[in-house]
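Handing you a structure now.
All protein chains but one are shown in place.
Residue numbering begins at 1 within each chain, and the chains themselves are lettered A and B in the order written.
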Amino acid sequence: MGKETVIPFGPQHPVLPEPIHLDLVLEDETVVEAIPSIGYIHRGLEKLVEKKDFQQYTYVAERICGICSFMHGMGYCMSVESIMGVQIPERAEFLRTIWAELSRLHSHMLWLGLLADALGFESLFMHSWRLREQILDIFEETTSGRVIFSVCDIGGVRKDIDSETLKKINSILDGFEQEVSEITKVFLNDSSVILRTQGLGVLSQQAAFDLGAVGPMARASGIDIDMRKSGYAAYGRLKMEPILETAGDCYARTSVRIKEVFQSLDLIRQCIALIPEGEIKVKVMGNPKGEYFTRLEQPRGEVLYYVKANGTKFLDRVRVRTPTFANIPALLETLKGCQLADVPVLILTIDPCISCTER
Amino acid sequence: MAQQTINTISANELLAYALRLKNTNHRMVAISCTTVENGIEMSYSFDGGNDFINLRFIAGPEDEIESISSIYPYSFLYENEIKELFGVNITGITPDYKDKLYKISVKTPFNMKEGDK
């Protein structure tokens, strides 16, 4: 047994796009314990709801995070709509679903790039991000924002996509799919990638359940949780099955996310085929009163939105429990017993989004 | 969407309820807090696949709330967060980070009295 050393990991580290700090207690090269501390980008957005009225807060909610921004806006809007008993038009439900799935695509492509970067595979990183650019262009064309869309509104959506653009999206996605399938082969088959990911950070099914993992992290361990199955927005009308893996290591998590890229492509195509004509927004009158819990599936997993309203235009409380927060206990557990050199890859495989976590 | 139920309980029944939910394979989703007039309203949310159960009670400023981390180990992160942001006195959290989880300059920013800075 060696001497115990504490190595501070982060808040600034080449592999981390956002600041999180971990105190790694090491015995020789092996991690025995990891102690997290967050709060470097705590902005108090949940508290801001007392100063902004519920319509304005739509734009604040979207800015909780830059990657799953659309789903934050959507989760908030869905909560307020449920409290007020607003039924949004069907076309708006489909448009929301299309944008939500495109968000998942761009989030997963971003993550794949970051993983390649953490492994030191620079060209793979650049190619993943090059492909992601096509999705961002679709966003800019349809919602007029690249990452922050401000397109979701209480009562529906603010912008429509005409049928011509939908066709165009379809053809862009065809080209995207072809190129992505070449790239993803590298993640799944290349020997240098496999050596770094296979068998690393194994989380058994029981452990994942006991540690409350969500999203791809849980699905890679064989737990069948996917909030999209609950059928919010237009998901109830689409055919989809959660993607499950059983190995529970970094390779399985990569593979789940890659398969979800293709699943998202399939869902978008289904949406484009099924989207009905009609209104995109209903007028919302009055102020909300009541409370509601909404749960959605973000690219990183299940997010919980709790909104409590008191009948005035200022809400009492908005609470966001983001997937990264739920995945931290699982991360701390998988870090135990791994090598120091594997820590960056392991942290990356939970797809950490610290802005979300701290809000 | 799964049915949402809110059960109002008293603070000392929490562990018994949590244990019962654990035995029926419920997953803890989140612990949420709302500042209300006479303290802090705590909501423990659990998901059992088809149902979504919330345990709700109000923690007064002097109350001691027992941690459920012995039943749901991953509740430690939520409880540490609530302790630091809202100042609810939660006892017996394992591991207890002792106000070191959030690196912020203000103590309990979400539950400040008038005139606090």
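Criterion: contacts are C-beta pairs under 8 Å (C-beta built on N, C-alpha and C of every residue); 3 or more make two chains touch, one makes a residue touch a chain.
Definition applied: contacts and distances are computed from a predicted model.
Taken from the listed names "3-isopropylmalate dehydratase small subunit", "ABC transporter permease", "4Fe-4S dicluster domain-containing protein" or "Cytochrome oxidase subunit III", the protein name that UniProt assigns to the chain not shown is "4Fe-4S dicluster domain-containing protein". Taking every chain of the complex into account, the omitted one touches A. Which of A:P19, A:G44, A:P89 or A:G145 touches the hidden chain is settled by the complete complex: it is A:G145.
Per the touch definition above, the residue from A:Y59, A:F209, A:F262 or A:F314 contacting the chain not shown is A:Y59.
The residue touching the chain not shown here, chosen from A:K47, A:R158 or A:K229, is A:R158. Among A:E4, A:E50 or A:E182, only A:E182 touches the chain that is left out of the view. Mapped onto chain A, the footprint of the missing chain covers residues 52, 55-57, 59-60, 63, 123-124, 127, 130, 133, 137, 140-145, 148, 150, 158-159, 179, 182-183, 185-186, 189-191, 194.
Keep this in mind: only the chains that are shown with their structure count from here on.
Chain geometry summary: the mean Cα position of chain A and that of chain B are 24 Å apart.
Note for the complex: chain B touches chain A at residues 1-2, 4, 27-30, 32-35, 43, 45, 47, 52, 54, 72-74, 76-77, 95, 97, 100-104, 109-110. Of all residues in chain A, only 21, 35-40, 42, 44, 46-47, 209-212, 225, 230-232, 292-293, 295, 302, 304, 306, 308, 316-317, 319, 321, 325-326, 328-330, 358 touch chain B in the complex they form.
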